[in-house]
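All protein chains but one are shown in place.
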Amino acid sequence: MKKAIKDSILTGLVAFLVFGPISGLVLSGYSIEVHAERPLIMAVVVALGRFVFALLADSSHGLKLSAAIFGRRDGGVTVASGEPTLSPLLYLAVFAAFFLPFLLSKYWLGVAILALIYVLLALGLNIVVGLAGLLDLGFVAFYAVGAYGYALGSQYFDLGFWSAIPFGAFLAACFGMVLGFPVLRMHGDYLAIVTLGFGEIIRLVLNNWVSFTGGPSGVFVQAPTLFGLEFSRRAKFGGEPFHKFFDIAYSSSYKTMFLYFVLLLLVVAITFFVVRLRSMPLGRAWEALREDEVACRSLGINHVTTKLSAFAMGAMVGGLGGVFFAASQGFVNPASFTFFESALILAIVVLGGLGSTVGVIVAAIILTVFPELLREWSQYRILLFGVAMVLMMVWRPRGLVRPKRPFFAIRGQK
Amino acid sequence: MLLSVENLTMKFGGVVALNQVGFGVEEGSITALIGPNGAGKTTAFNCITGFYKASSGRLTFSGRDQEPVDILAILGENFQLGDLLNPVAFARRLYFKMFGGAHRVTRAGVVRTFQNVRLFKEMTVMENLLVAQRQQVNHNLLAGFFKSRAYLKAEAEAVDRGVKWLEFFGILDSANRLAGELAYGDQRLLEIARALCTEPKLICLDEPAAGLNPRETELLNSHIRQLRDKFNITILLIEHDMGLVMDISDHVVVLDHGEVIAAGTPLQIQNSAVVTKAYLGIADDEEEV
Partner (left out) sequence: MDLIIVGQQLVNGLVLGSIYGLIAVGYTMVYGIIGMINFAHGEVYMISAYLSAIFLAIITSMGVVSVPFALLLVLVVTIFVTAIYGWSIERVAYRPLRGSTRLAPLISAIGISLVLQNYVRIGQGAKSQGVPPLIDGSFRFHLGSPDSFIQITMIQCLIIVASLIGMGALHYLMQKTALGRACRATQQDRTMARLLGVDTDKVISIVFVLGSAMAAIAGVLVTLNYGSFDFHIGFVTGIKAFTAAVLGGIGSLPGAMLGGLVLGLSESFFSGFINTDYKDVFAFSILVLVLIFKPSGLLGVAEVEKV
């Protein structure tokens, strides 16, 4: 008890020293505004927290309680007890998602599209980080390649939306391969920093190569069409406007709805694909590589090409996200592709649980929709993401949902 | 000879770990590599299985279709000046430099296990075995996505092959458990089973009996024999358990200070003065043989 008090007072003191200057002494010009109450409150909260933890650790009841709350630290991998089944809830969610556009306002539909784009990005990064165990901190580069592939393609080669989808995906995958090949031989942490470097290089080049990319002011994107039907009020590219063809009143939300449906179909297809991949030889090889690279090599798995395939596939999905981002914004500029974006996608993947497809999708939706609901909290958003990332690593590095391994039926056994 | 090692030399910086090592492994034999700690046994293993690139020497393995495989070449050698004039050799070296490595050695038919068991601990036993069957399963992504008939058949066969080896080692009941949950002895067996799933001609076992109790060692002994007799797999092993070595090997190679000091039948080795000296460290340690 005495030790607990001493510890918490010490912790509080350190917290006060740490929080004091930055939040208590605010620079204003060359002088200081004092807000001593802020660090004091924070220090007291930290000290109390420390005290509670010390008490918990002190008594056997406390230990039991904390074990009940925090559970096993390793997250505990379990084996499924039979053939994998998708929960009916999931089917219901997908089914409901198809009716969303008829219920939501145009603004919220825009948010939904953004959420789906983040689902794509998170699925892509999850292949690289979650399954193959390669920390890619420059994932935004592939997002940018997809988006700029569409934007520049439409500017220079009159590339339409439908051809931009495969083109953007292909371009991003190629970038992934070219960047990945020399890089994937190096181990672990270096990979993270090199991909970070690549991400920044791509953004800086987009920013500085004004004659080609338009620099910081960005590029406009040709609007998407459906079988040659345009979604604008008047046809700009010689086609027919959508509302005229179907003889309905013009609404600017048709384009958003159209994008939403295409995106939703794509997300469903890719989710399905990723789920299947996990039980396919390639997916198994990725996970094995994450577990033990040396053992994989001893079993005839080429670690470089296997990693490369994960890298390229992740990049491809990221590129698709980029194409849809460009289509929904109608405009791209380098400011959308900063390191922060990479960190955000990584936060989504980490919070959803590395490797868990459903978890990552849920996290992507929550992390894009909630900030819209809590506008007044927006300045704390990234701070909270950071805190959550640390907490997740300390508390549940495997994610909130227990990872499940597939079950194999063996003949002659039940 | 299934595998012949000639003048194998391995240097780390200035340290010579292996010096002009030469020995052969006869097809269908059990060959043991023994020697005191630090003699270079595991280094030799790492060179043979491609985890280290030997500094010089020649490793020839008679591959699946009896065609000789130059192990050093498929690891990716450094370019040489002559390659500039010979585009074919250049392309070959470039190819192996890009795509070569230890996995090629395994695909050629040499597989290994590790001294400190290396399993995919958070995957199930069966998944461990499936990962090893890289060459036998269907890799077509579309086939896998749509679960084509050929894909499903290949997967089912792979599971059956896994079952076969699990049955052989008597750990079939654990097929759907996590590899990391198995008892230590079973983990060792699983690692061997996993290696066997690559359908090797030669399996290199790095101290397979380490940490096993006498009964488990006895079992392992009979398993190894059966691998040779029933499945026609050649075995090269490093082992400290002299009882096991002398009992099952056809041929023994003794390494000391990175050099081969003796080779022969177990009986010859047991009676060799040089070997006794190397193990017991009686004077004249530096004597060349």
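Each chain carries a letter (A and B) given by its place in the written order, and its residues are counted from 1.
Note that in this section a residue touches a chain if its C-beta (ideal position, glycine included) is under 8 Å from a C-beta of that chain, and two chains touch if they have at least 3 such contacts.
The shown structure was predicted, so the numbers you read here are calculated from the model rather than taken from an experiment.
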| item | value |
| --- | --- |
| Residue in contact with the excluded chain [from A:Leu90, A:Leu204, A:Leu374 or A:Ala409] | A:Leu204 |
| Contact footprint on chain A, counting only the chain that is left out | 14-15, 17-18, 21-23, 25-27, 30-32, 38, 129, 133, 135, 137, 182-183, 186, 188-190, 192-194, 196-198, 200-201, 204-205, 208, 294, 339, 343, 346-347, 350, 354, 379-380, 382-383, 385-390, 392-394, 397 |
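Quick note on the criterion: only the chains that are shown with their structure count from here on.
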| item | value |
| --- | --- |
| Between chain B and chain A, distance of the C-alpha-averaged centres to the nearest whole Å | 41 |
| In the complex with chain B, residue positions of chain A that touch it | 77, 79, 181, 273, 276-277, 280-282, 284-285, 287-288, 291-292, 294-305, 403, 405-408, 410-411, 413 |
| Interfacial residue positions of chain B with respect to chain A in the complex | 49, 51, 98-99, 101-104, 106-107, 111-114, 118-124, 126-128, 130-132, 134-135, 137-139, 141, 144-145, 147, 159-160, 163, 172, 175-178, 194-195, 197-198 |
